[in-house]
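What follows is one structure encoded as structure tokens, with my remarks underneath.
Removed from the display is one protein chain of the complex; every other protein chain stays in position.
Let's look at chain A:
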């Protein structure tokens, strides 16, 4: 059964003429990891906002079509109600800190306090989140005294503690170093094992190719393709959408090596290594 259903979604921001999202439809099954790709201003962030209810409730503007998340029609419910089902983490870790709490532990509690979670349950969930994100050692630190990578992990932990069925991440690694980015992807992969559905807008194509189950290619607000990484990244017209194919795919195309399992060009270093190894 689909946990996310988007039917003919159209949206334009207030005081603009162009559609930021133009007739988008797709479905996502529970536990899937979906990568959103496209050039800047393609509509990735707007789609993330639409899935979390910020569009249309926070941004207003013109809205058409239907979005269902975990059975709730987004338009009919407040953002606060949707927050119990959908978590959102975005690019800037600094502005995701509430600036009203004095320790990481309290920061993570913020959403749970708002949702009225009982104190003992709150502490159990917070400990689980700290453990999952491996940030127990910094739980007594002030949130603004952390590095960018640590802050981003706190932001994810804060959302995870609210036990959403769906986690949306809008370019969560853009301000992190390679190590920090790798950590975020590993954490997210672990979350899919817990049954959490992931939607991640990201420019790090190689990483998405490695971790995502499906990739949605967006351009000018339209959904151009929605398929497995192998199929999407095999497209010859990717540069037209401002996308460079993963390193493994480019090597595969240059050497004429295809993945024997899919008969498409390989998308991960592991896959191309296997193919090259087999040929040698």
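List of remarks:
Everything that follows uses one rule, which is that a contact is a pair of C-beta atoms (placed from the backbone, for glycine too) under 8 Å apart; a residue touches a chain by one contact, two chains touch by 3 or more; residues count from 1.
In this section, contacts and distances are computed from a predicted model.
Note on the omitted subunit: UniProt lists it as "Energy-coupling factor transporter transmembrane protein EcfT", one of the names in "Probable chemoreceptor glutamine deamidase CheD", "Threonine/Serine exporter ThrE domain-containing protein", "Energy-coupling factor transporter transmembrane protein EcfT" or "Monovalent cation/H+ antiporter subunit F". Residue-wise, the contact with the chain that is not shown comes from A:87, picked out of A:87, A:180, A:221 or A:266.
Remark: the omitted chain is touched by one listed residue; of A:69, A:122, A:138 or A:248 this is A:122.
In the full complex, chain A contacts the hidden chain through residues 52, 54, 58, 78-81, 83-84, 86-88, 90, 92, 94-102, 105-106, 109-119, 122-123, 142, 144-145, 155, 158-159, 162.
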